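With one protein chain removed, the remaining protein chains of the complex are shown where they sit.
Naming follows writing order (A and B), and every chain is counted from residue 1.
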Amino acid sequence: MNAHAENIAQYNFAYLDEQTKRMIRRAILKAIAIPGYQVPFASREMPMPYGWGTGGVQVTASIIGPDDVLKVIDQGSDDTTNAVSIRAFFQKVAEVAVTTETGKASIIQTRHRIPEEPLKAGQVLVYQVPIPEPLRFLEPRETETRKMHALEEYGLMHVKLYEDIAQHGHIATTYAYPVKVEGRYVMDPSPTPKFDNPKMHMSAALQLFGAGREKRIYAIPPYTRVESLDFEDHPFEVQTFDQPCALCGGAGVYLDEVVLDDAGGRMFVCSDTDYCEKRQAEGHAGPTGSPGEGEVQ
Amino acid sequence: MTTPLVVSELSKTFTMHLQGGVRLPVVENVSFAVRAGECAVLGGPSGAGKSSILKMVYGNYAADAGQIIVTHDGALVDLATADPRTVIDVRRRTVGYVSQFLRVVPRVSALDIVAEPAIAEGIEPEAARTRAAAMLARLNLPERLWRLPPATFSGGEQQRVNIARGFITAHPILLLDEPTASLDRANRQVVVEMIAEKKAAGTALLGIFHDQDVREQVADSIIDVTEFAPARAA
Partner (left out) sequence: MTAQPLFTVRSVSKFYGNRIGCEDISFDLWPGEVLAVVGESGSGKTTLLNCLSTRLLPTSGVVSYRMRDGTSRDLYRMSEAERRFLMRTDWGFVHQNPADGLRMTVSAGANVGERLMALGDRHYGQIRATATDWLGRVEIAGDRVDDQPRAFSGGMRQRLQIARNLVTGPRLMFMDEPTGGLDVSVQARLLDLLRGLVQDMGLAAIVVTHDLAVARLLSHRMIVMKEGRVVETGLTDRVLDDPQAPYTQLLVSSILQV
């Protein structure tokens, strides 16, 4: 750590220069003022490739202060490459405290999950977004999608869901499931499983979305209505799992399938590693294995 | 007796722009009237302009001068100057036309072709088809043909479809362009009867009949078209 101390002196706090941070903060403020609306911003080159969370990192870099406590998750896990790298990045360029505990973090940068533990007022959830435009699937023209948002022409979104039912018998979209924010803008919640959609609704935390390659920022302010689109005869439903987490016995949480061997052995475990570990520490155990057994991923 | 059709001082000249603007005068100062219940027949040799007069009265040819006054909805309308929309409405409810040849619409059955003007006049589709079937039966069109598009019918069969289509409505004015030309004797006689019924119902008929026998049976008056031959001056 100390070996890096001189090197980071070359960087401004949190890597981005202050002008850039201001620009991004302005975009964030505008995004909060117009919930669900995609605000264009001048995305910077970051020391990581597009697709690795450059949007989320820029948002985090613009809002983080020395007193913040940062948690980074990738698919619910604190210890996958992406999460580890981004956490290390901010330790290095901002020297902030980091944690894996949801409850202790003031900023949580996430790729594709919302923690199981309900977020509290004052917390900020920063999503990494690959494709911010929910209408892109059917309308390739940016000029047209912008107009559709402006005029609230969202029939196309239901065309996509209709197509799902027509092809699969049910709405087969399981992640990046479109939502309507505060009854106005239709928004892509980033590729989180639709399981997490209800958590966005009336959340006490501020939710910020950053898309680096696409140069868009959008937001859901605390206590905002977030409704998943659906049909009357095919209402929105979250995934259910017919067994609890194999490790912690947690039910009503999002589980990942883990293949154990070449013989088809598998188990389902919490995708949220912090949640799982905490439960195991509290003495809960699942059908397979004892607390602390399976090192997931 | 009312006079639903009055034609006065009607003139028609074709200008052939593709032949250096050659002008072909067809008729000049055409004037006649047809009363309700009367069948007037346009007489004269081929090329005298009988068909052109009939087509002008139907609005199919443009008139260069003169008036074609028809009683439409209790008001007088000049078809020589009426806008297209009025002409269409007059055709739908006041002036019917049996042309020499059937303009075949792809895929539409004979029965529907006959029923169409009745439906346009406001009759329920089913009632119109029933009436159309009765007309076709009366004209001895074999029933197996009713459901077929007439494109492959013989000339006489097409003509009978055409006649049924023209006679199905209750238009106060009916124009007939050689309706019996390709019919056999029995069917000619049916048409003669149908014309007599139209007259009895108060329809004003204006027609061209080359068949002398038919003409003598239906005509109340003959309009000699040679009187309207254009002066060969200028």
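Quick note on the criterion: a contact is a pair of C-beta atoms (placed from the backbone, for glycine too) under 8 Å apart; a residue touches a chain by one contact, two chains touch by 3 or more.
Quick caveat: nothing in here was measured; it's all calculated off a predicted structure.
K.L.:
Indicate each shown chain that the hidden chain touches within the full complex.
P.N.:
So, spelled out: the chain left out of view touches A, B.
K.L.:
Using the document's definition of touch, tell me which of A:G155, A:G264 or A:G283 contacts the absent chain.
P.N.:
Candidates A:G155, A:G264 or A:G283; residue touching the omitted chain: A:G155.
K.L.:
In the whole complex, not just what's shown, which of B:L24, B:A62 or B:L76 touches the removed chain?
P.N.:
In the complete complex, the chain left out is touched by residue B:A62.
K.L.:
From the list A:L138, A:M202 or A:L260, which touches the chain that is not on show?
P.N.:
A:L138
K.L.:
Among B:V6, B:A33 or B:V87, which one touches the chain that has been omitted from the display?
P.N.:
In the full complex, the listed residue that touches the missing chain is B:V87.
K.L.:
With the full complex in mind, choose from A:E45, A:D67, A:E232 or A:E282 the residue touching the hidden chain.
P.N.:
Checking each option in A:E45, A:D67, A:E232 or A:E282, the one touching the absent chain turns out to be A:E232.
K.L.:
Considering the entire assembly, which residues of subunit A contact the chain that has been omitted?
P.N.:
Here the touching residues of subunit A are 138, 147, 151, 153-156, 158-160, 162-163, 165-167, 230-234.
K.L.:
List every residue of subunit B that touches the chain not included in the displayed model.
P.N.:
14-18, 55, 59-62, 84-89, 105-108
Here is the rule we go by: only the chains that are shown with their structure count from here on.
K.L.:
For subunit A versus subunit B, what separation do you get between their C-alpha means, in angstrom?
P.N.:
Centres of subunit A and subunit B (C-alpha means) sit 77 Å apart.
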